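Every protein chain of the complex appears in place save one, which is left out.
Up next is subunit A:
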Amino acid sequence: MNDTLLRVEDLRTVFRSSAGDIAAVDGVTLDVPRGKTLGIVGESGCGKSMLSLSIMRLVPNPGRIAQGRVMLDGRDLAALSAAEMRGVRGGDIAMIFQEPMTSLNPVHSIGDQLMEAMRAHDAKASAAELRDRAVEALRRVRIPSPERRFAEYPHQLSGGMRQRVMIAMALACKPRLLIADEPTTALDVTVQAQILDLLRELQAETGMSVILITHDLGVVAEMADEVGVMYAGRVVERGTAKDIFEDPQHPYTIGLLGSIPRIEEERERLLSIDGSVPPPFALPSGCRFNPRCPFAIRACTEADPPLRELAPGHRAACIRAPVELALDIAA
């Protein structure tokens, strides 16, 4: 048993269109360490949600996984039958989503939805047993009076409570990996903090790994052990949280960090990255970030740079990294 739980290798997810295949995820390679949290950061449209759906093999039509492997503990998920994959979903890998308001079915009670998740992975359990386990699952995510909440419907709960129910449902079958896709984005700030605390406590209790997908660097800084930065369907920088926050190397990461407000620093204005993520059907030639990059040189428009190891475990896809050097030359 090594210390990598999930390995994504050269994954490419494409959408069929009249203009040919469009890649939402384009050659992504990532490791998720056992028991740790991997934060995946990027702006909207960078392919981070598609990456998580690809891992679950839940890419919506007309999308499909065109290439690459997803290995869970050495088992290639792409090679599993549909029935085996259903056992993985919710069993080995569980997922929670951004919108707790719409992610639960409004016509079934919370208890029913929880019990359904459990029954899907344990056909032998009796109704009474499932009920007890469902109430226990609600208690574990700190929902007050779980016996009463059990019979309630999603519309009777607040956003934070619904996200707790989602977490309870995700953890119902003790998954080894939890994929949390923007779990706090739709919530109030105080509720966000509570949900993050809860996730951290549950991770410590169960020892599961977490992939935390977010555009919020504050959330990543608080939660993640390791970080992958995604841009236009690619991972452009990968390292420990310390690497990324203290010594960012890719100009895009530097730009993202520059756009978080800090209290201790007085700044005239927040730095922002000009322009926006190019859509997958209109990618620039060479490095995908070059039109927005302050460090870009001609060579950046000629070839798309691969991830390059700059320090043990810290890699960036930039020919100008380390940027300190580039700055020296510029000066």
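Structural remarks
One rule holds for everything that comes next: a residue touches a chain if its C-beta (ideal position, glycine included) is under 8 Å from a C-beta of that chain, and two chains touch if they have at least 3 such contacts; residues count from 1.
Following the convention adopted for this analysis, contacts and distances are computed from a predicted model.
With the options "phosphoenolpyruvate--glycerone phosphotransferase", "cytochrome-c oxidase", "ABC transporter permease" or "NADH-quinone oxidoreductase subunit C" in hand, the undepicted chain maps to the protein name "ABC transporter permease" (source: UniProt).
Of the candidate positions A:R12, A:K36 or A:R89, contact with the unshown chain belongs to A:R89. Set against the missing chain, the residues A:L5, A:A117 or A:V227 yield one that touches it, A:A117.
When the full complex is taken into account, the listed residue touching the unshown chain is A:P106, out of A:G20, A:P106 or A:P144. Contact residues of subunit A toward the unshown chain are 56, 58, 60, 83, 86-91, 94-95, 97, 99, 102-109, 116-117, 120-121, 153, 155, 166, 169, 173.
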